[in-house]
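Note that one protein chain is taken out, while the other chains of the complex remain in position.
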Amino acid sequence: MWQIQNPNTPTGQLILWMIVLGAFIMIMGLVPLLHALPPRGRRAIIVIITFITGLFFAIEFFLPINKEQKNFLTDAIQPAQQAVQVITALALALGTYGLVRLHLRNVVQQRAQWGYSLVLLISFVMMATFSITNTLSEQGLVEKTPLLEQGFKLLFDYTLVQLDAAMFSLIAFYIFSAAYRAFRIRSVEAGILMFTAIVVMIGVVPLGATISPYLPGVANWILTSLNAPVQRAIEFGVGIGGLAMAIRLWLSLERGVT
Amino acid sequence: METLWLSGLAQYQHAADNWFAAILIAVIATTVLVSIAIARSGASLYIRRIPGLDAIDEAIGRSTEMGRPVTMIPGMTAFGVVAVQALTIFKYITKQIARFATPMRLLTGDATVYAVAQEAIQDAYNEAGRPDLYDPDAIRFLSDRQFAFASGVAGLIQRERVAANFMFGEFFAESLIFAETGNIVGAIQVAGTISFTQVPFFVAACDYTIIGDEFYATSAYLSREPVLLGSLVGQDIAKLLFVLIAITGAVLTSIFGADAPVVKLLGQPGGWDAFFGGGQ
Amino acid sequence: MQTRGPSIWERMLSIDRRILYLLLFANIVLFLLLPIRMRAAVSPPVQKFYDEIEKLQPGDLVMISSNWSASTLAENQPQLEAVIRHLMRKKAKFTLISVEAQSRDISYRLASRLTPEGGYEYGRDWAHFGFVTNLIVSIKGMVNNLPDTIKKDVRGTPVSELPLLKGITSLRQYKMIIDVTPSATVPFWISYAPKETKILYCPTSVMAAEAYTFLDSGQIKGMITGAKGAQEYEQLLGIVGLGTRFVNAISFSHVLIILFIFLGNLALFMNRRQMRQEG
Partner (left out) sequence: MDLQQFLPLSLDRINVWIGVLCTLAIYSLLYRENPLYRFFEHMYIGLAAGYSLGPLGVDILYRYWITPIWVQGQWAWAFLVPFGMYLYFIYSERYGWVSRLVIGALVGTSAGLFFQEFASRYVVQLHSTLSRPLWMSSANPEADLFGVITNWVFIIILVSVLVYFTFSYPQKGVVKNVATAGRWFLMIGLGAIFGNTVMARMALLIGRIYYLLSDWLMIRI
């Protein structure tokens, strides 16, 4: 029922195109209808959608299972994950869309420093082209030409990767200068924190073992016996807080956000 | 099953793998929902005043003496639960400094937070009875790029030699740049964050740091929002329940051994199979 | 009134940050070039990691979740390299998956470069499942129906046709999951992976302290902490990799930082005392 018989024939392809087009028109056509609802009705629909999607995963988890470790919803997990992947991808692409939209506007309206926006857009378009064709070529869907291979290597391995690595290595410099200029032992708390940090910093590196064979053991004891229960207490706090927030969001109780 | 447990392999696919977890979830969920319902019905729930609030008040007091501006930084916090709660705290600070007409700056790296912050700060001045003090230019969206934002904040803190610096929300690696610059100009700094990896930097560089759940408690205390208050009370009960289970369980383990049926009931896979039927 | 130049402590406190930056840079260059090799005391989490992989039988399946991008390359690349080399020694087969877009290509290229060393062939001994946007539902899907969830690998082959996944229908048939990551992905594996698989963890150092609670409870069976942990692992494997090359510079950058935290506090203290004495 959910599958047409001969998808790879010309007729099959035509039917599928019609369905996709029809679906698009239908879903978009719903927007004005939804918009005609009063604010209360709109909120009700959002609340219902949130509740039902949550309910699906909740029931699948809570219901008893059979010998194959399944209940009646377990087989629906696979299509559900497919849907979530696609929707999440669209959500991720939304950030990219917003970025491009902003800088396109900067360029068109020639706002201050629009030259940098142009740089951004040009590198975006180039990289997008190479990235998509490269990924397609790996799957054998387009031909892998030397130009494509070299271009992608240059843009990815020798530009993007380098810029990314360089950008985040800056923080090391900042930490060093902050350590010198701002890290003050002004209280018992800061003292305990700094002391632990220093023992860990020296104890875990080979230098510590060279200084004294006991240092690594001390550092490890701090990490496993004193640090672990602290982290577990934090975990419990986060877990309980997370459960409370999951319930608040699932039942749409949270104000000011949704 | 026991051998699996002893080797620590215990990721669950369904509640049936460990009914204790399902029972615990049900209890905590009910507690939270009941507390929220109580809070909504108008009963006043108690939340203690955390020491961090005193630190905030003290910083406000000292900054008003100096007459230099106060900065409030929600950082790169994206719009959501955390940002809304950070703004609650900033509203409180603004109301306090409005009485002395101390100037303020709010610097954000998120466009949506920027829009909401403008509204919130204007509200704060109105509620303080000083709508004339509201300056839209005091709330600034500097950049959504991490280091561009950080250097913008650092520049402003140094130029205006701020008296107090409040950082609330979610922070990433840029946190130490803020804290360092604030420290150099001698500002009194109070930070509050749920990002545990950044807390150490704040503890080392700020006068007081509000940590983890304390952040939510601060905003619930200040906003008196029933859902937040109720949820916080419910979470407290759950935490005490965890403490109780941990201690009782450890005592039972000491008496009967880790494989005793009564200890198994407290979360060992298959511990409840005799009652509900198990996963396998 | 007599004017006095700034004291040494005042000058120390107002030192230009760029001098500090240069100092750090020079320190690292110096100790990177230093030819001595210090032996590490292998920490228990790394030893456990090693022992777990040693227990693998030839042909056992391992899932490597590689979620790092170039920004944490210095920490995660030595880890992934050491782990793949060890797996190849044990003749264990592995598949990769990434929830980070960049890592899809970085880890695929890295594995393609390393695998010929062990005579590994794509499809027969290893495969890459590509990029997914939501790891949680991917894991849940793979537990229930792996071929339908992944559908195709990076080369466009349906995974049910890959020789190394012959007869594999679920993640439950894997022996082990190894998460190489700079972000909070290991809780996803801990929460949603099947109980039949062991979880090993290669975080950046930033996230290592938080993981000790999982090590204590056995939810994670072993951990390699950043580049430093990779050095210990390389020592166990008897190879010289990036971790070994980095570790002197790591040690002495720590010394530099501790020294300057001390100096900063001292300068502040002395400066205050001087000001008090001068009224």
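Should a chain be cited, it is by its letter among A, B and C, assigned in written order, with residues numbered from 1 in that chain.
Simple rule for what comes next: a contact is a pair of C-beta atoms (placed from the backbone, for glycine too) under 8 Å apart; a residue touches a chain by one contact, two chains touch by 3 or more.
No experiment lies behind these values; they were computed from the predicted model shown.
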Which displayed chains the hidden chain touches across the whole complex: A, B, C
Hidden partner chain, touching residue among C:110, C:227 or C:267: C:227
Identified contact with the non-displayed chain, of C:8, C:29 or C:275: C:29
Missing-partner contacts on subunit C, residue numbers: 18, 21, 24-25, 28-29, 32-33, 71-75, 77, 101-102, 104-105, 130-133, 136-137, 140, 151-152, 154, 187, 190-192, 204-210, 212-214, 216-219, 225-228, 242, 245-246, 249-250, 253-254, 257
Residues of subunit B in contact with the chain not shown: 8, 10-13, 15, 17-18, 20-22, 24-25, 45-48, 50, 145, 147-148, 151, 173, 196-197, 199-201, 203-204, 211-214, 217, 221, 232-233, 236-237, 239-240, 242-243, 245-258, 260, 263, 266-268
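Quick note on the criterion: only the chains that are shown with their structure count from here on.
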Most centrally placed chain - per-chain CA mean versus overall CA mean: A
Most distant chain from subunit C, judged by the mean position of its C-alpha atoms: B
Centre distance in Å when subunit A and subunit C are each reduced to the mean of their C-alpha atoms: 19
Centre distance in Å when subunit B and subunit C are each reduced to the mean of their C-alpha atoms: 29
Of all residues in subunit B, the ones touching two or more other chains: 13, 196
For subunit A, residues contacting two or more additional chains: 167-168, 175, 177, 181-184, 194, 234
List of subunit C residues in touch with subunit A within their complex: 13, 15, 17, 20-21, 23-24, 38-41, 43-44, 69-74, 102, 105-106, 109, 132-134, 137-138, 140-141, 144-145, 148-149, 152, 154-156, 209-213, 215-217, 225, 228, 231, 247-248, 250-258, 260-261, 263-265, 268
Of subunit B, residues touching subunit A in the complex: 13-16, 22, 25, 28-29, 32-33, 36, 79-81, 84, 147, 173, 176-177, 179-180, 183-184, 196, 200-201, 203-205, 207, 212-213, 216, 225, 227, 231, 234-235, 238-239, 242, 276-277, 279-280
Complex interface listing, subunit C residues touching subunit B: 143, 189-199, 206-207, 210, 217-219, 221
